[in-house]
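Of the protein chains in this complex, one is absent; all others appear in place.
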Amino acid sequence: MNEKAPIWVGVLGWAVALVIFMPIFIIAITAFKTEQDAYSLTLFFTPTLQSFHEVFERSHYLSFVSNSVIVSFGSTFLSLAIAVPAAYSLAFFPGKRAQKTLLWMLSTKMMPAVGVLIPIYLLAKNAGLLDSVTGLVIIYTLINLPIAVWMAFTYFNEVPKEILEAARIDGASAWQEMLHLLLPTSLPGLASTALLLVILSWNEAFWSLNLSSSNAAPLTVFIASYSNPEGLFWAKLSAASLLAVAPILCLGWIAQKQLVRGMTFGAVK
Amino acid sequence: MKRNAMICAVSAATFAAAGFASAATVTIATINNPDMIELQKLSKQFEAANPDIQLKWVTLEENVLRQRVTTDIATGSGQFDLMTIGAYETPIWAKKGWLTPLNLPASYDVNDVIKPVRDGLSLNGKLYAVPFYSESSMTYYRKDLFDAKGLKMPDQPTWNDINGFAEKLNDKANGVYGICLRGQAGWGENMALVGTMVNTFGGRWFDQQWKPTIDTPEWKKAVTTYVDILGKYGPPGASANGFNENLVLFGSGKCAMWIDATVAAGMLYNGKESKVADKVAFAQAPIGTSPKGAHWQWMWSLAVPKSSKNQDAAQKFAAWATSKEYIQLVAKDLGWASVPSGTRESTYANPEYQKAAPFAGFVLNAIKTASPTDATVQKVPYIGIQFATIPEFQSIGTVVGQQVAGALTGKSTVDAALKASQASTERAMRQAGYLK
Partner (left out) sequence: MTQHVLDALPAGSPATVAPISPRRASNPLAKLLLTPSVAVLFLWMIVPLAMTLYFSFIRYNLLNPDQTGFVGLDNYRYLLEDPTFWPSIGHTLVLIGSVLAISVIGGTLVAVLFDQPFAGRGIARLLVIAPFFVMPTVSALIWKNMVLHPVYGLWAGIFRHLGLQPIDWLADYPMWSVIVMVAWQWLPFAFLILLTSLQSLDTEQKEAAQLDGAGPVRIFVYITLPHLSRAIAVVIMIETIFLLSIFAEIFTSTAGGPGTETTTLTWLIYSIGLQQFDIGIASAGGVIAVILANVVSFFLVRMLAKNLKGEYDK
């Protein structure tokens, strides 16, 4: 592992990385072009913040960002709070039903959102949850819950059972067991679960577009207002896209070690 | 890792300049076109003058907007106090009792609003929406390219003329296409143009018994002409182009001709946004075998839903946004060529507007002569030029629009597309109870 790979491996690796990254690179530079330059693919231009100024003038960017942050972190916290006990129960009280329960949970995610929009919309309306942050938090908690349970379950499963056994002999209660033994050992795993849930909620566009309008609108709604290239405005579109993607991209990059280690879904043994 | 964190932090700080949204009382659902974005910008002056009213904007792309406002108003959710809706929705929704009739102050001078536009937004003599701008359709062309080839555009071209010009002017090697037309599927996109073509080739959507007539020779002639001309002389990717995309293409000098909404004139003549400001000229929308229904009528207008809890404030803002004063404000901010067009006689009577907008009288005439009640050669049971004012039309137009776009890309033939359209339209009409 420690010897360097041949030079062509490096060249190939970088080539692949650049090709995959290219589309993001394009919006990143287009965002700093003028509208006239935006239509040519040139790399040589005078960067300008003009598009960003116009986007800020038009939209309350911070309000969208703060909604995105509240909704994605709020729902992630709530999902984990419900999912961790369930995963604990499934992992450490294994019964015949554990596997079935897990798979059933995942299957609820297969229900197409478009098919149930009107029922959910009517329910939200009657509950007064249209265009409310609470409403979105509830929806995201529910759609992410199965993934949360499953991931937490796999991390708990990886905890060496001897340790638990020893603790039980010492008379530790289930609560102590969870708090002092399990959570510390599976914390890295739970952190990557949380990260994945935040990413998924941040990028969810169907429910947010349909159930929020202004007070609760997250960045997906912000992007929808720039979504058709209106007239000669590609630079603005790029600036808005960059603004919508940048926070989560930064978070993902900073926490990428967590992701690279943690996204196992029980697949690594 | 540290570096990443730093880049992120610095960018976050740079962008933190924007303010927080303030609490609002009037929530406005609107479309993301340049006119509405200008309104959003200038509305700060309204808020300054009316400190008790605060505005919240929900700016959406046309399809999403339509979906959101329809769901909202049909379920009585009351999320929006003011909605941007079109010529199609207004009479239908007014009839269902979903909209509040407007109560405008005398200073609004309602009679200054161009009559056919006012009529299109009224039901039983009551006005249910105020027009923000209205449009018809016309032919734009590049005078320089026509001159270079020694061609002359008649004032009233026929589709035959257009076909000939497109062939001669098509210069793909230099990235100039003979013609740009709407190709994107949608009842408000490609079907707006195709609808007028059907009219002018003598066709109609339904006969007097509400039986669809999409499999008739008139339809075939219209759609074949459309597919041929755009397929042969149009830009690549025509099937994805709507109004906005074509505006970009024509504005950047890639099309020799373009038949589309009259509102584009203001943008094309604006040298800051368009590269062809000094080269563009215009003529009437082309005709086929009859002049009837060759140019469409559309208005984006503001309406107050019954479910709104802030009716008065919403009406007050709607009146302000469509007033003479607002037009003056835009003129001051952007110049007269860019003011909302097609709404008020006083705009067209203004010498400054006439000077800045050489197309003014022409557009006014197009808007005044577009007649939703007399748009077809044969009699029809519906009102409307490029659409029929019945609730089912939206669904029918969507499906037929998809089929026509399919024919345009060559994925199916015109015959097959029309046959499929006829079948699905018959199905829809039977289901809705028009046909037994």
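Lettered A and B in written order, each chain numbered from 1.
Just so we're on the same page, contacts are C-beta pairs under 8 Å (C-beta built on N, C-alpha and C of every residue); 3 or more make two chains touch, one makes a residue touch a chain.
Everything numeric here is computed off the predicted structure, so don't read it as measured data.
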For this session: Specify the residue from the set A:V55, A:M105 or A:A217 that touches the hidden chain.
Result: A:M105
For this session: Could you tell which one of B:Q328, B:T369 or B:S412 touches the chain left off the display?
Result: B:S412
Problem set entry | Sole residue of A:V65, A:L182 or A:I199 that reaches the chain not shown, by the stated touch rule | A:I199
Problem set entry | Options A:L129, A:L145 or A:A216, residue touching the unrepresented chain | A:L145
Exercise. What residues on chain A make contact with the chain left out of this view?
Worked result: 1-5, 9-10, 12-14, 16-18, 20-24, 26-27, 30, 39, 41, 82-83, 85-86, 88-90, 92-99, 101-103, 105-120, 122-123, 141-142, 145-147, 149, 154, 157-162, 164-165, 168, 174, 199, 202-203, 205-206, 219-220, 223-224, 227, 229, 234, 237-238, 241, 244-245, 248-249, 251-253, 256-257, 259-269
Exercise. Can you list where chain B touches the absent chain?
Worked result: 1, 4, 63, 67, 70-71, 74-75, 92, 96, 175, 184-186, 235-240, 249, 254, 391-392, 394-395, 398-399, 402-403, 405-409, 411-412, 417, 420, 423-424, 427, 431-433
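Simple rule for what comes next: only the chains that are shown with their structure count from here on.
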Problem set entry | chain A-touching residues of chain B, taken from the complex the two chains share | 1, 4-5, 7-8, 11-12, 15-21, 24, 27, 29, 32-34, 37, 40-41, 56-62, 64, 67-68, 71, 75, 77, 79-80, 242, 244-245, 247-248, 251-252, 267, 273-274
Problem set entry | Contacting residues of chain A [partner chain B, same complex] | 35, 39, 52, 56-63, 66, 118, 121-122, 125, 130-131, 209-210, 213-215, 217, 221, 224-232, 243, 246-247, 250, 253-254, 257
